[in-house]
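With one protein chain removed, the remaining protein chains of the complex are shown where they sit.
Labels A and B are assigned to the chains in the order they are written; within every chain, residues are numbered from 1.
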Amino acid sequence: MKSHRQELWFEVPQRRGFVNITPQVEQAGRDSGVGEGLCLVNAMHITASVFVNDDEQGLLGDYERWLEALAPHAPIAQYRHNDTGEDNADAHLKRQIMGREVTVAVTGGKLDLGPWEQVFYGEFDGRRRKRALIKIIGH
Amino acid sequence: MKSHRQELWFEVPQRRGFVNITPQVEQAGRDSGVGEGLCLVNAMHITASVFVNDDEQGLLGDYERWLEALAPHAPIAQYRHNDTGEDNADAHLKRQIMGREVTVAVTGGKLDLGPWEQVFYGEFDGRRRKRALIKIIGH
Partner (left out) sequence: MKSHRQELWFEVPQRRGFVNITPQVEQAGRDSGVGEGLCLVNAMHITASVFVNDDEQGLLGDYERWLEALAPHAPIAQYRHNDTGEDNADAHLKRQIMGREVTVAVTGGKLDLGPWEQVFYGEFDGRRRKRALIKIIGH
């Protein structure tokens, strides 16, 4: 049995943004030496997501507008979390819709993704260094 | 250590629908020969979900109406993704609420599900052949 651990670091310059991390996750899969197994990719921060969807700019903009409608950033005083001095309560909500993590199968030494599946880091409270974790186990 | 991979194919005749795939996932668990492990089940398409909930027709209808309220299909021009010629932007949104995947424990050679837990394939852009992936690892 083999295991592999790797961190990916981000500093998204805006409050919100989506980063396609599929190449880095594929590289981690190769580095792991795992032929058959599972690859967990999760945000290590609670105002960010890792999710799988389409790398199409129109859709990523749709996500941005839709999440803002479901969990608006402003007025920040609508959230009790922001009474602590934070202004990111909406980011904690948005991340629950998009999810913390994905688990991807590893088959024949490669990520076992469907034809359009791309792995994204979703940032909802950026402008600082944050990270995601890749953990692969298998044989 | 053992691993097992299997695809499930679907062609849901309507745009949206829910298919209980628990029997097929249970069969894959038996076919794997895994006694103790983890079973990942994920949609391989980005307009579909795999999720666990109740096989009760009233509830499945409630999901349909609720998702349509949170991410309406029409008017299709409200989504920039549909500028590409697609009409399925809402399906990409609905799938994020319901999720891409579930991981189910395997214990004593069986899926370790609670009494009411059923595994579903959720289709949000059907009328064509699509698939889900089952990957089981363990010993």
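Throughout what follows, a residue touches a chain if its C-beta (ideal position, glycine included) is under 8 Å from a C-beta of that chain, and two chains touch if they have at least 3 such contacts.
All figures in this text were calculated on a predicted structure; none of them were measured in a lab.
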- Query: Of the residues B:11, B:36 or B:83, which one touches the chain left out of the display?
  - Reply: B:36
- Task: Based on the whole complex, identify which of A:30, A:65, A:110 or A:131 touches the chain you can't see.
- Result: A:131
- Query: So which of B:25, B:46, B:89 or B:102 would be touching the chain we can't see?
  - Reply: B:102
- In the full complex, subunit B touches the hidden chain through residues 1, 36-38, 51-54, 56-59, 61-63, 66, 70, 97-99, 102-105, 107, 112-117, 137-139
- On subunit A, the omitted chain is touched by residues 1, 3, 5, 38, 40, 42-46, 70-71, 79-84, 89, 92-93, 95-97, 99-101, 103, 131, 133, 135, 137
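Rule of thumb we're sticking to: only the chains that are shown with their structure count from here on.
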- Query: How many degrees of rotation carry the C-alpha atoms of subunit A onto those of subunit B, rounded to the nearest 5?
  - Reply: 120
- Report the inter-chain centroid distance for subunit A and subunit B in whole angstrom, where each centroid is the mean of the CA atoms. 20
